[in-house]
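The block underneath contains the structure these notes are about, expressed in structure tokens.
Here the complex is missing a single protein chain, while all its other protein chains stay put.
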Amino acid sequence: MSDHGHDHDHDHDHDHGDEHGHRHYDTPGSRRARSALEVRAMALEAALVEKGVVKTDAIDAFTDALEHRFGPHHGARVVARAWTDPDFKQRLLDDANAACAELGVAGVEGNIRVVENTDDVHNLVVCTLCSCYPWPLLGLPPIWYKSFPYRARAVAEPRSVLSEFGVELDDDVRIKVWDSSSEVRYFVLPARPDGTDELSEDELAAIIDRNSMIGTALVAAP
Amino acid sequence: MSDHGHDHDHDHDHDHGDEHGHRHYDTPGSRRARSALEVRAMALEAALVEKGVVKTDAIDAFTDALEHRFGPHHGARVVARAWTDPDFKQRLLDDANAACAELGVAGVEGNIRVVENTDDVHNLVVCTLCSCYPWPLLGLPPIWYKSFPYRARAVAEPRSVLSEFGVELDDDVRIKVWDSSSEVRYFVLPARPDGTDELSEDELAAIIDRNSMIGTALVAAP
Amino acid sequence: MDGIHDMGGMAGFGPVDVSAEASGHEGWEARLQATALLSGGMSRPGIEAIPPAEYLASSYAEKWLACSEHRLLGDGVIEREQLDRWRTALADDPNRLPPRDDAPEAVPGLVAMLTTTPSMAEATESRFAVGDRVRVRRMRPEGHHRCPRYVRGAVGVIDRIPGAEHQPPAEPGGDVGHFEAVYTVQFDSRDLWGDQRDEGEPPFDLLVDLWESYLEDP
Partner (left out) sequence: MDGIHDMGGMAGFGPVDVSAEASGHEGWEARLQATALLSGGMSRPGIEAIPPAEYLASSYAEKWLACSEHRLLGDGVIEREQLDRWRTALADDPNRLPPRDDAPEAVPGLVAMLTTTPSMAEATESRFAVGDRVRVRRMRPEGHHRCPRYVRGAVGVIDRIPGAEHQPPAEPGGDVGHFEAVYTVQFDSRDLWGDQRDEGEPPFDLLVDLWESYLEDP
């Protein structure tokens, strides 16, 4: 399903099966001790499996998708392609789902609208009511995206929030804040930095960090 | 300063003086053990007195005012007078501070506006931002008045709140909710119940409970 | 500040505990209020600065304590070591009480102040008149204010002009703000919450006191 899929399938295949099952929980071989919260989460799974409500391999597969099939490496590929292929970029802005599918990027929480940063416009994505986020392109959100200060302040004082991320914009840049209240998930196409004309698509993908696709960072030349 | 003041002065005078000082805190003779919070409050007083910032007898006098000089017995006297003296009632509605002063009721948090319950109108008082309350007429507020459910809901679903207090109003009664956001303090003049024509002013005062002067109760005939 | 204290209209707190009566009637809570007010430790901006999770988890007395301790320690009026020492002493010995230090000559003046109703200035200059329609300005003040969020942008009618006042200090210990008319503004509940008849709430009136600069022409 993904043109980078091979690497990933390889990465997680060997984690599957009975011997490696439940690999997400900590055992004495793990570096961390189980927290009370982790025990609570494990007990919930145990009770559900015991009742036959959910199957272990379904949990494995879902967790694997959240952790490995989705992630910001996909978002970076999409951005790098858009920077290097004007037709793709136009398709991405017109119909993001179809354009992402061209690169094998698709999935739940992935009904995407791409919004483009330019010299005049800076986009910032938030979900005030919850923590909605474009899973296929960015994976699971970082803590700060789910935090109360970010959810509360991004819609009311975006420059103040951006400055905490080290992003200072000129006064005449218009900020557009996107509050993800429906099933649409917003994804920022960052501006391509100067001095990157010689970079390949893969080299470009390597300089695009996750925050730049949420709007809390600008992409810098390497 | 109060025409019922004698009883009260008598009540609290004997609590004063060094031997009886700090009577508000619990000692082994008290029924309750000191809570951690009470210890914290005592330590704050101790540090302030040690530094000479506040004087013990000033705290005594202030506490005494909050507990004894102010209180719903004053509110009840004002209501009973208004029920039995139409001219006083008119003065009370026109200039509550002056009318209350006639009965010796005055004090901080006492810039009063009286709002009258009638067959058509029911008044309900709340302070959404804080817990403002007409101290001289009603004393310190009960816990429920300071509680989050009351502060949050009284302004948006007054009938639902009133029903929790056992008050059910006819659909055609218009509710007026007063949110005490400035220095004005609102006080409800409840409707006089039927069947009380024979009661004296003092007998009337005895049937007026505090909640009826906030709007969360109706006065019932004895 | 549009903080957690501004809870008018918020859902999720459950029913009102109508039997909850006692607070402030236990002697020490009233005494704490007296101490906090006399020392200048208590202020509404200070209460509102309590972090939201702590605000919701604290009783009324805890909030007054937290606010007062924070302010008085921060201003150097009292010292951390003092508080710790006294807490230990008062917890260890149930007969121990705070020290006593009186100034009886100051008490009559204090009592006179407490039993005097503060007068509100007449509003000699007021932009709006009783009966005028006004809209509450959209705003997001950083400091303490008295304009609940649930009336922002809503249109109401001036019911009365109780007088003129300074806007309250924006910060703990700050100066009072602009002196201006205060209006009691009446809103129809449908202009705040929509039509709630299906939820058993026929239209009602909501009256809020608002400083002139919170208001604009509708």
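In this document, chain identifiers A, B and C correspond to the written order of the chains, with residue numbering beginning at 1 in each.
Everything that follows uses one rule, which is that contacts are C-beta pairs under 8 Å (C-beta built on N, C-alpha and C of every residue); 3 or more make two chains touch, one makes a residue touch a chain.
Computed from a prediction, not measured in an experiment: that's the story for all the values here.
Peer 1: Among A:Thr118, A:Ser160 or A:Ser200, exactly one should touch the missing chain; which is it?
Peer 2: For the chain that is not drawn, the touching residue is A:Ser160.
Peer 1: Looking at the whole complex, which of C:Arg100, C:Arg140, C:His178 or C:Arg197 touches the chain that is not displayed?
Peer 2: C:Arg140
Peer 1: Using the definition of touch stated at the top, determine which of A:Asp26, A:Asp85, A:Glu116 or A:Glu201 touches the missing chain.
Peer 2: That would be A:Asp26, which touches the missing chain.
Peer 1: In the complete complex, the non-displayed chain touches which residues of subunit C?
Peer 2: Per the touch rule, subunit C residues meeting the hidden chain are 1-4, 9-14, 48-49, 51-53, 55-57, 137-140, 142, 149, 152-154, 190-194, 196, 199.
Peer 1: In terms of residues, what is the contact footprint of the unshown chain on subunit A?
Peer 2: With respect to the unshown chain, the touching residues of subunit A are 1, 18, 21-28, 33-34, 36-59, 61-63, 65-67, 69, 97, 100-101, 106-108, 110-113, 128-131, 136, 140-144, 146-153, 155-161, 164-166, 171, 174-184, 216.
Quick note on the criterion: only the chains that are shown with their structure count from here on.
Peer 1: When the mean CA coordinate of each chain is compared with the mean CA coordinate of the whole protein, which chain is closest?
Peer 2: Nearest to the common C-alpha centre lies chain C.
Peer 1: Taking the mean of the CA coordinates per chain, how far is subunit A from subunit B in Å?
Peer 2: 56
Peer 1: Indicate the whole-number Å distance between the mean C-alpha point of subunit B and the mean C-alpha point of subunit C.
Peer 2: Roughly 17 Å separates the two chain centres.
Peer 1: Hunt down the residues of subunit C that sit against at least two other chains at once, touch-wise.
Peer 2: none
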